[in-house]
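The structure appears right after this line, and notes come after that.
Of the protein chains in this complex, all but one are displayed in their positions.
Read from first to last, the chains carry the letters A, B and C; within each, the first residue is number 1.
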Amino acid sequence: MRRQPFRTAEGGHLIDRTGPLRFDFDGHRHEGYRGDSLASGLLAAGVRIAARSFKYHRPRGVWGFGAEEPNVMVTAGIGEEARPNLKATEIPLSEGLEASGQNAWPSVAWDLGGALGLAGGILPAGFYYKTFMWPARWWLALYEPLLRRLAGFGPAPPAPDGAFHAKRRVNADVLVAGGGPAGVAAALAAARAGARVVLADENVRFGGDLLRAPGEIGDGDGLAWIDAATAELEGMSRVRLLRRATVTGYYDHNLLLVAERAAGDAPPGTPETRLWFVRAREVVIAAGAHERPLLFAGNDRPGVMSASAAGGYAHAYGVLAGRRAVIAGNNDSIYSVARLLRSAGVSIAAVADTRPDSEAPDLPCRAGRAVERAFGSRRVRGALLRRTDGRAGDRGERIACDLVAVAGGWSPAVHLHAQARGSLSYDEERGLILPDRPGGANRSAGAAAGRFDLDGCLAEGWAAGVAAAASSGHERAAGEPPRSPDRSAGDAPVFWQLGGGKRFVDLQYDVTAADVELAAREGYRSVEHVKRYTALGMGTDQGKTSGMAGLVLLSEALGRPVARTGTTTFRPPYTPVPMAAMAAGLIGEGQDALRRTAADDWHEARGAVFTAAGHWRRPRYYPREGTGEDEAIEAEVRETRAGVGIVDVGTLGKVDIQGRDAAAFLDLVYANRMSSLKTGRGRYGLMLREDGRVFDDGVVMRLGESHFYLTTTTAQHHAVMQHMEYLLQTVWPELEVYATDVSEHWFAAALAGPGSRALLGEAAPGLDLSDEAFPMMAVHAAAVADLPALVFRMSYSGELSYEIAVPADYGLALWTRLLTAGREHGLVPYGTDAMGVMRLEKGHVTHAEADGRTTPDDLGLGRMVRADARSIGVRSLALPALRRKGRQQLVGLSVIDAQARIPPGCQVAESGDMRPAPPLGHVTSFCYSPTLGRALALALVENGRARTGQTVHVASPVTGFSTAAEVVSPVFYDAEGVRLRG
Amino acid sequence: MLLIPCPFCGDRDETEFAYGGEAGNERPADPGAATDEAWTDYLCFHDNPKGPHRELWFHRDGCRRWLTVERDTWTHELRSARLSRP
Amino acid sequence: MAAMQRYSIFSLLRGALSGHRDWQPAWRAPEPKSSYDVVIVGGGGHGLAAAYYLARNHGITNVAVLERGWIGGGNTGRNTTIVRSNYLLPENQRFYEHSLKLWEGLSRDLNYNVMFSPRGVINVFHTDAQRDYWIRRHNGMRYAGIDAELLTRADLARLVPALDLSPGIRHPIVGGVIQPRGGVARHDAVAWGYARAADALGVDIIQDCEVTGIDVEAGRVTGLQTSRGPIGAGRVGLAVAGHSSRLAEMAGIRLPIETHLLTATVSEPVKPFMDKVVSVAAAHVYVSQTDKGEVLIGGTLDGYNSWSQRGSPARLEDILSAACEYFPRISRLRQLRHWAGVMDMSMDGSPIIAKLPVEGLAMTGGWCYGGFKATPASGWCLAWTLANDAPHALNAPFSLERFRTGAVLDENGAGPVAWGH
Partner (left out) sequence: MADDATDARRSALAGLDLGSRAGGAGGVLLGEGPARESFVLRGPVDDPAFAQAVETALGAGPALEPGEARECREDALLIRLGPDEWRLVAPLSDDGRLAARLASELAGGRGALVNVSSASTVITVAGEHAADLLATGTGIDLDPAAFPPGRAARTRIGNAQALVHRRAEDAFELHVPRSYARSFWEWLEERGREFDAAVAL
């Protein structure tokens, strides 16, 4: 047997016959040519059953030619390379391609699931809403798992997508969506007028409908004209031509997404997809139209297909979809398709035209007739033709055939127009949903606008191109538009169905005409209800072929005009877009940059265990040989408190504030006063949100009369910058203040512990560190380790402590030089965990306590707030609920059992039994304190301060943990602050 | 994705900006004298029209200016954008 | 009126024998009467549920539900179908747990299978701070009598094989929590089920009826102006989340609500590989697989006031990259469809189910992302509030006054920034 039994001897402008390709489908080896799609390859090989339907597992074959294909979805590739649900019409054939059918076992050709078709009678639309409710437990145990087993088409992918996907953002004057005659004419006109043009088309070659059927432009071949125009466009520097590129989405302000697929024979390294984000001033929508089906019993059998697709396979690929064809339709295209198929070698058994008056002497014409039923089960074997006028005595004509090519007219592809929120109109006479008022800077042209003659498409495309270019400021003369002798309107009278029986509307989800009628009868009268009740149009083809038929059926069932029924919403994307393409460049650090401090390389080399702090990573602790995590952290705390430790605080936000109103501004931004600071001194500052809740804290240093330097927390730094600019630019524009973000410029490290003064004294010999010369909360510029630095005396740990800031380029030098100098002082680097322990021992709050719900008073910081209600947030503190007695307040909890360790996420309860009851509050921070030898926690507890001395329970029901603790002051360690003085 | 015509930087993608809500929601000049109702009007009760809306955007990744933008919340048509503080 | 046609496997078999010609309409399509005891504005899940509970629990059957378009066409039909009660604040815990209990009996209660499927809702976390927060939240649930469990990484590997638990990713997952009783339901069916059951109790469900005005006389609501003429009403309940501001404005009431977009998307359907609903804290993305086989992915707000119902591709990139990062095999699927719901974002992230400052007028709204799961309890509480002219203890905290006194229910601690919640 020949390898390609249905391939013609010659012809097929998309294929290259010089060397055959081999491919596998469902375990069988076939042969095709370079340039084939999988669909054309399967047809050439004579594979008729290429898919199984969703619900009834009925055999299905290729129906369409491109993105509209509802039937043949396959899994391409095997094993980890498998990609499910690809339409066979969109897969370029390549050497060694392995594809398999879906939703069938053991194969699509022989599928045991086909037995389900027999149960079809009790499974009408929406059957699951009416049953599976008894007994209640069975829903979860039995029914739903069963339903889920039946769900889905292709297999779930076993592995991630490993291919490279690219993205590109470009600006254009004119984007033309669709490279058929209208689109190419539009692009040429716009480009000649001087516009920057992007022309995108989903096929491998521009030409649109001319790929499927020959046509004349000027006085020559249409495709030749397209090729010449393409060549001219290719030569223009401001034009970009995208092939195999589908315009999938139309978004705000003329941003369009175009998904470009790699060619079948693309060299290795070519991105599998390239997503173009095109920001266009103007858009020409020349997306063409989709051929409609006709409804008759058995209209889903393999061998029943779109007439233009049948013609297209012959013309573009030299493939015969059958040997003996019945061609049936409601418009003139059936004759040209019949002649095209005949010249390719198909025997034309009959051409059935629903219109009574048409004739074509060269063809076996059956005017006024339509298909009432297709025979055959695994493939079509014949068709029953019957008069459309219902005249009595018509017994019908049964004609043997293996191809029924159906031409139900055209549905303009109004998707992009509708996505741009253009309005639609319904042309009752022509049975067309048409683009009406555009919803953005766009215009539709050609078949997408309901023009089906070649001459009209060219003229409309050209005019749209000229107009789009002009609207974007380009008005050079573009020359004369191309013309075509084809001026037939191509209109089809509205005709949908003949006869009864199982007429499929939505081939993918097995929705029949009876389902639509049932939905209407049950009161699901909105077109959206019908869609959702029956699944009509919800498939991966998004109803490109089924939509219009469903609409007409529903309107007929409800006895109302189609225009009143309306359409469902056209949602993007127009065709499915690979997730991996959308995610390209945005995985891991690509999405979430990892911020590193200047000393990061050192931490990494030292083997630090990191934690995330916003985008930053910070060392949690530095592992020590022979001990575990807890011991290492405790050692860092002990050694710092006993000697000296160093911690990287380079992640803190830092802001330089200058300008004549700087002090007044800071008084308004902070809840406490800053204008009274003396130059060279600093103060802890508390920032509130306008609703009175604690927003951020940090230290404010006055460097000069109108010059301040302040720190923010790591997490809120960007928010604080934005907040300050907001206040300066919108609330108090009269203030002259310049806030400059210097977080990236400064690296900082803190030395803490009683030994810090001695170490710093050595590293900064020029600096007088006596309490008199350098008191708490003072700042000095100095050379530290021979580096230009700012030194602050402040403490977070409760120990004598200095924070040293240097320009970040010197950050690593500062860090390593201090560590070297510190060797003799027993200097120990510590991480955020040790820092957290020490701050908890001192009762300093962090975002665990200032969680966006707490007021300064809740946190015991009420006395810091000055009375000026003009400052941000202060006025809200007077609202009743913020002054209410019984609010949760910050307290310390000292665990009574010295051996107990507190697990994460504990609640605070009256009793330890963990039975349901309203808790008193919750633990915000907890640690084991090596300093005090027991577990400590900070907690927000109802009326907490009044409970000091009481015993409560710290409990975690999800881990079954509970222990008793005493409510104490949140400052556990050195409440008098003796150690700060060193 | 909106295209916001920053008066200083020119047309920029929405992703460069941070949204700031209703423009013209004026902070009481003397918060201490404002009633709870007036104060919470400012805090919580904002215009929410389906249609033209004056709103604030912060050009975070550009000139770092707060813009006052007039935008239709239904069509997203952007009618004007100016610097909040000229 | 005719008794409701019972749905069961037997009725289906009978239907099959008659070629499915005898199925009655699930609800009538009545002409509006000149007045009703109670009119509910909004034929989404919440409004239909309110009507149903008014009739069933309070015996008030002279009720109409007015729907501008088609029932279930708002956020009921545009959400990620998740049902859970795993909240932080006690007020929210109580309310959503009441809702979850109603969900558990809903299909039989309505004689309509809403396909509530308690497959478990998982939250995973990455840092110590997130771990503390999520465990605390689930401990709080246990104190409120709600099911909640802690999951180790080994548990996660068993329950969600598709999840990337490797330590090398940008934000490695260190653990998780689960509410086993949480799950998903078939969103459209909820509206249809309530509609059918309410209709059977005498409620008029009137579609294609847009409310254009609210009549208020002497501080009391008296009726509504609609596209199908004036309709008198003793009491009126608004259940139009997404559009609450506009309706309240008709009665001269300003709400602490802004309208924002939330994008969701589905993949092409594939065979089941993911059983649980999983929410990833670091990426603000939540993922589940529907009974149809689609992977359903939701994310965060677009972040600016909008009623446009269509999201931004930038947000889609965020959502899909997060989904692909944590569930790597999703990267091999294709995105089929995406849409955006119109959210009533309240200023504290919690709903408003309350009497309004016009006598006889009450609302349920301000649902932020959480409206679908709240459907039964929202309707239940609105019905109670309308029937008793006072809130039930469950919805008393969800008052309008809280925004005046500062007693807000700020689940996320984000402050009065609508898009921050």
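Following the convention adopted for this analysis, a contact is a pair of C-beta atoms (placed from the backbone, for glycine too) under 8 Å apart; a residue touches a chain by one contact, two chains touch by 3 or more.
Note that the structure is a prediction, hence the values are computed from the model and not measured.
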item	value
Contact list for the unshown chain, restricted to visible chains	A, B
Residue in contact with the excluded chain [from A:812, A:881 or A:971]	A:812
Candidate in contact with the missing chain, chosen from A:616, A:695, A:774 or A:792	A:616
Touch with the omitted chain, as defined above, among A:171, A:343 or A:627	A:171
Contact set of chain B toward the excluded chain (per top definition)	8-13, 15-16, 60-65, 83, 86
Positions on chain A contacted by the hidden chain, ascending	164, 166-171, 196, 269, 271, 274, 277, 279, 585, 589-598, 600-601, 604, 616, 656, 658-660, 736, 738, 740, 742-747, 783, 786-788, 807-814, 817
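Convention: only the chains that are shown with their structure count from here on.
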item	value
Approximate Å spacing (C-alpha centroids) for the pair chain A, chain C	22
Centre distance in Å when chain B and chain C are each reduced to the mean of their C-alpha atoms	29
Residue list for chain C, restricted to those that touch at least two other chains	308, 312-313, 404-406, 416
Per-residue multi-chain contacts in chain B, two or more chains	1-2, 36, 40, 43, 75-76
Touching residues on chain B, where the partner in the complex is chain A	1-3, 18, 20, 23, 27-28, 30-32, 34, 36, 39-40, 43, 56, 58, 60, 64-66, 75-76, 78, 83-85
Chain A-touching residues of chain C, taken from the complex the two chains share	7-9, 11-13, 15-16, 19-21, 23-29, 69-73, 77, 90, 107-108, 111-115, 117-118, 126-129, 131-140, 142-145, 148-150, 169-171, 177, 186, 188-189, 192-193, 207, 267-274, 290-293, 308, 310, 312-313, 316-318, 320-325, 328-339, 402, 404-408, 410, 412-416
Residues of chain B touching chain C in the complex	1-2, 13-15, 19, 21-22, 36-37, 40, 43-46, 48, 50, 53, 55, 73-76
